[in-house]
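Below is one structure, written out as C-alpha cells; the observations come after it.
One protein chain is absent from this view; the other protein chains keep their places.
Naming follows writing order (A and B), and every chain is counted from residue 1.
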Amino acid sequence: MVNRMKKTVIARQSGWELRDICVELGGTPVLRHIDLRLEPGSWTSLIGKTGAGKSTLVRLIKGLIPEFTGEYRLAGEPIARDRKGRVRVVPEIGFVFQYPEHQIFETTVEKELSFALRMRGDSSKEIAMAIRAILPVFGLREEILHQSPLLLSGGQKRRLAIASVLIANPGLLILDEPTAALDPVSRRELLRVLRAWQRGGLHGERRTVLFISHRIEDVAEYSDRVALLHEGHLLAHETADDLFLQRNDLLIQSGMPLPEAIELLRLTEHLSGRTVSPSSCGEADVLDQVKEAWNARKENRRNGR
Amino acid sequence: MLVFDQVGYYYRRGQEVVKEVSFTIQKGEFISIVGGNGSGKSTLAKLMNGLLLAKQGSVALGEQATSDPDQARDVRQTIGLVFQNPEDQFITTNVTDEIVFGLENIRVPPEQIGGRVQDALRATGLERYADAAPHELSGGQKQRAAVAAVIAMQPQFIVFDEATSMLDPEGRNELIKLMRDLHAQGITIIQITHHMDEVLASRRVLLLDQGKLAFDGPTDRFFREVPLEPYGLERPFAVRIGQQLGWSGEATADWKGRAASQWSIE
Partner (left out) sequence: MNASDRMLVGQFIERDSAVHRLDPRIKIIGLLLLMIVIMMMDSRSGYAAATVVVLIILLLSKIPLGFYFRGLLPLLPVLILTLLYHTTLGKGQTLLVSYGFLHITVEGILEGVRIVWRILLMILAASALTGTTRPLVLAQGLETLLKPLSKLRVPVEQFSLMIVIAIRFIPTILEEIQRIRLARRARGFEPSNRNPFSRLTEFIPILVPLLVSTARRADNLTFAIEARAYGDGRGRTIFRPLRLTKPDLAAGCLILLSIAILLVIDLHLSNTRI
C-alpha cells in the first residue's frame, strides 16, 4: 500500500516516458521509434489520421499492448514486466474508451462508479466519500445512485461512464474521443468539466491528460502540448501554439486539417499582405489579430491608400 | 413532395418526442434538420418513410399516405434512409450482397440487378470493394456502401440521419461530397445533423426543439436570426467571423463540408 502510494507520487512528478518504442501488429509496423515524455500536469493532445497509430500508442501507455520493443519508463524506472516479458496494466492511468457509455456493465449507478475503487481495495467509507464528491462535478444527482444505468439518458450515461474512470483519481487520464456524437453545447460542457478536473478542480492538484480528438479546433483550444502521429512516426511533440502557429506545414504534410481560425489567419495574411501574429492559437486571440489586420487595411483604403 | 401535417409521435404515452410538426419538402431540395441531442430528429427521419407511423396527424408522399401498409414498399423505394451507425446497418456479408438485398426486396428482375449494382458501386467509388466484408471497410466506406444500397433502389429522396457523426474527418468529407453529388443529380437530400458547418451546404433549415418545429426557413436567415446556443447548437466559424467583422454576404460550405465564406470583404 505504502509502496503504491510512493510510486504514485513519483509518477506524478516525473511523468511517463517512452524511449524508442516500436510495435508491430500482425507483422506490420504500427509504431516506429517513438520517443515521448508526458509532462506531469499537462494536457497533451494526440492527433493523426485514422490508422496513424493513435489507439495503439495510448493502449501501449496503459499497458494493454503486451509486446513492444524499446523502453517504457514510469516514475523514472523501466516498467515491470513478468517472466514472459509482458507488461501489466498500468493502474495509475485512467482510460476512457470511445463511446464509454456502451461499456457500462454494472447493475446500479453506484456499483458502476465504485468498480475501480473496489478493485483496488478501498474501504466502503472512502468509496462513499469519493462518490459524493464526484457526482456534482458531472451534474449527476444522488437519487440516481440506486437506479440501473440503463434508465439514464444518453448524455447522463456518457458522463457516468467518464466519472467512473475519474473517480479513481488517476495520475494520467487517457481520453479517446470523449465527445464523439455529442451536440456542440454538450461537447463544450463535457470538455469544460474535464478541463476543470485536469486543472485540479476535484483533487486540488493538476492532472496529466492525454486527449485524442478528431476536432482540431478543440485540440487548438484545450492543449498545452500536441503530439502528431503520421504513419507510426511521431512527427511533432510541441506546444499547441508552436505547432499551430509556426509549424503548421507539418499538419498539412500529414494530411491533417488546420483549425479554422488558423486557416483564416493564413488567408488574411495572404490577402492583406501583412503578417498577423496572435499571442496564442486560441480562437479569440487569432480573431482579435485578424480583425485588427482587416480594420487597418480598411483604414488605409479609406485614406486613399 | 413530402408533406408532414400536424404530426405527433410518442414511444410512451404522455412523453411526446415529436409534437404538431408541419412542413413540406419539394423535390430537388437540399434541406437540413437540426437540433440538440434528444430533440426528436431521428424520430422525424423514421416517420418520413413509414418506419414509424405518426400517432397524430399524417405524413404523405405526394398523394399517398405513408401509413398505408399496401404502399409501404413504394414508399421505402422512394425515400431511402442512411442511418448513424455504420456497423448496425450493414445487413449482409459483403458490399455487393448489401446492394443486391434491397433490389431483391423491391422485386427488380434478376437480369437488371447486376447493372444496377455496378452503377451504385461506381457512384459511390466502391468498385474496388465489391467483395469486401464489413470488417474490412473503414467507417466511411461502410457508410458509402449504405448509400450505394440506397441509390441502387433509385429513390427520389435520401434522408441522412446523422450519418456523419460517427466518422473520422476523412470519412465525413467523403460522405458530404457524395451527398452533394447526389443532389446535383436531382435527388432530394434531407440531412439530419448537429454539425453546423454541414448545414451550410443546404438551402433550407428545419430546427427542432423538444419535438417542436422551432424554425423553418432559408439557411442564411437561420444563422442570422436564430440564437443557437439555447438549442444545443453553435454558429459555424465562417458565420461567426463574418458577423463579427461586419462583412456582408453569405457563408457556404466548401466541398469538404468545412465552413467557407463568400463574404464580400469591403
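Everything that follows uses one rule, which is that a residue touches a chain if its C-beta (ideal position, glycine included) is under 8 Å from a C-beta of that chain, and two chains touch if they have at least 3 such contacts.
Predicted model, so just to flag it, every value in this text is computed and none were measured.
> Just name the one of A:104, A:182 or A:210 that touches the chain not displayed here.
A:104
> Among the options B:24, B:64 or B:93, which residue touches the chain absent from this view?
Per the contact definition at the top, the residue touching the missing chain is B:93.
> Taking the entire complex into account, which one of B:2, B:44, B:95 or B:108 touches the absent chain?
Of the candidates B:2, B:44, B:95 or B:108, B:108 is in touch with the missing chain.
> Looking at the whole complex, which of B:44, B:149, B:175 or B:190 touches the chain that is not displayed?
The single option touching the absent chain is B:149.
> For the chain that got dropped from the picture, name the residues of subunit A it touches.
Per the touch rule, subunit A residues meeting the hidden chain are 25-26, 59, 62, 64, 88-89, 91, 93-95, 97, 100, 102-107, 115-116, 119-120, 150, 164-165, 168.
> Using the document's contact rule, name the residues of subunit B that touch the chain not shown here.
Residue positions of subunit B that touch the missing chain: 46, 49, 51, 72-73, 76-77, 80-81, 83, 85, 87-93, 97, 100-110, 113-114, 133-135, 149-150, 153.
One rule holds in what follows: only the chains that are shown with their structure count from here on.
> For subunit A and subunit B, let me know how many angstrom lie between their CA-based centres, rounded off.
Between these chains, centre-to-centre, one finds 32 Å.
> Of all residues in subunit B, which touch subunit A in the complex?
Its residues touching subunit A are 36-38, 84, 138, 162, 165-166, 168-171, 194, 196, 229, 232-234, 237-238, 241, 244-245, 258-259, 265-266.
> Okay, in this complex, where on subunit A does subunit B touch?
My answer: residues 49-50, 153-155, 180-186, 188, 214, 217, 257, 260-261, 264, 271, 287, 290-291, 294, 298, 301.
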